[in-house]
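Only one protein chain is missing; all other protein chains are in place.
The block that comes next holds subunit A.
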């Protein structure tokens, strides 16, 4: 589903990703953890081509992102992304946020897009906020709306970059609940998060990143209970 081979990314002389190799199988939930600045966000953003890759290859469904013939917009519409800062469109109502891309990219009619949008809002528990503007929502509601917006493109992969880090503690649960439900439905997911409970419950694999490398990877249970690398141990002792 996702295949990352020898991925390298530099900003100027700063080599942020050094040599990343990851394969994500269909329906797999991969959790990425690691200290600040280790390159987790950059890794996710490379999968979605929000950053230009400096070296190596990323394949989505066997299509090479680096290939000049690849239609990046089409590929992107199949990979949903959820951001730490939500990035809802503040000038549009919640339902319009969700309808916009299906209408403009997939050319759905307004009615079809609305019906689908309301269905997704029901799924994330926000139907009653359909006509509200994002600024009037709580953080947890914003993030659930953002998830619904990404799902409206019917992606086969969802990327989450610290989706709960900007939330007040009492709102973390409602967002994780939506993500868990997605995982149970078989969505392929790559999730950067420090929510260990989430990782243990739905994660198939955990990658520990540090200094632009994947230092260790294992099942959540093995990695958390029995880390092999010193750096992993040091990091886990700080966050657990």
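Going forward, a contact is a pair of C-beta atoms (placed from the backbone, for glycine too) under 8 Å apart; a residue touches a chain by one contact, two chains touch by 3 or more; residues count from 1.
In this section, contacts and distances are computed from a predicted model.
The chain not displayed here is annotated in its UniProt record as "Glutamine ABC transporter permease", chosen from "Ubiquinone biosynthesis protein UbiU", "Aspartyl/glutamyl-tRNA(Asn/Gln) amidotransferase subunit C", "Succinate dehydrogenase" or "Glutamine ABC transporter permease".
Across A:101, A:118, A:132 or A:236, the single residue that touches the chain missing here is A:101.
Annotation: of A:25, A:91 or A:122, A:91 touches the absent chain (contact as defined above).
From the options A:1, A:50, A:132 or A:196, the residue with contact to the chain not on display is A:50. Hidden from this view is one chain, which touches subunit A at 48, 50, 73-74, 76-81, 83, 85, 87-91, 100-101, 104-105, 146, 149-150, 153.
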